[in-house]
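Report on one structure; see the data block that follows.
Only one protein chain is missing from this complex, and each of the others stays in its spot.
Right after this comes chain A.
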Amino acid sequence: MEEASAQQQSSAFPAPPFYFQRLSKLPFPVLALEPPPPVQSGKYWQFGRPFDTQETLATLEQQGCQQLYPKGPIDRVKELKKLNHSAIFNFLELVHTLTTTPGEHYKRVDEIRMIFINMHHILNEYRPHQARETLRLMMQNQLQTKKQETEALKRTCADLRSKLSALRALKEQRQRSLATINSSTVAPGDSDVEMTSSPDHQTQDSKASLVGASSSGYPGAENHIDANSRRTMDRLMTMVDSIE
């Protein structure tokens, strides 16, 4: 400890917190080194002031003020109106006492003060209810947006799937027509390999080979295949646009 204080006097840096003393004896008391657990219930003290773990609005008696409205469940609107009227009435009486016996004004002033404190207290009792209501409304909104989004996503997915399957059916059709064309014409060797290997590929590859076959020069079927591939391309582009 003397080292620490000497260091503080000679250097500009503060000493380390004195927890280092706990590490000075071996074996290290590990459990004692754990930070204290957070307070679960009741009162706790922080920086010299008391705090509650459960925040509740203190009643008027606890705050040291007289409660002017009756205890228990009350009609808030009626009580507030009554307090409003008595505030004005007391102000009138205050003005009267100021004109007659100014020395006695403090009684009226205290009355008015009590009335205002009561009014504010009634309003403060609304606040927790309002907070929970707001939370409930926010959660309902969130739920609704989520459901809407899920619906929209599902609809677009179903749309796309139907379009994809339609395209695949179209492709199968083209494949079959190409196969018949292939068997009816005498084609050069390598294009034969190209066409016979295509049914083994994935459906996307066969789509691609469709397009490839159009430019490899099949005489009679060329224009027919070209138009179909162009339509396929158009449909696929619109599909991708609708996803994005």
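We take it that contacts are C-beta pairs under 8 Å (C-beta built on N, C-alpha and C of every residue); 3 or more make two chains touch, one makes a residue touch a chain; residues count from 1.
Basically, contacts and distances are computed from a predicted model.
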Undepicted complex member, UniProt protein name, chosen from "2-amino-3-ketobutyrate coenzyme A ligase, mitochondrial", "Integrator complex subunit 9", "Mediator of RNA polymerase II transcription subunit 21" or "T-complex protein 1 subunit beta": "Mediator of RNA polymerase II transcription subunit 21"
Touch with the omitted chain, as defined above, among A:57, A:143 or A:169: A:143
Residue numbers in chain A that touch the chain omitted from display: 76-77, 80-81, 84, 87-88, 91, 94-95, 98, 112, 116, 119-120, 123, 126-130, 132-133, 135-136, 139-140, 142-143, 146-147, 149-150, 153-154, 156-157, 160-161, 164, 204-205, 207-209, 211-212, 214-216, 232-233, 236-237, 239-240, 243
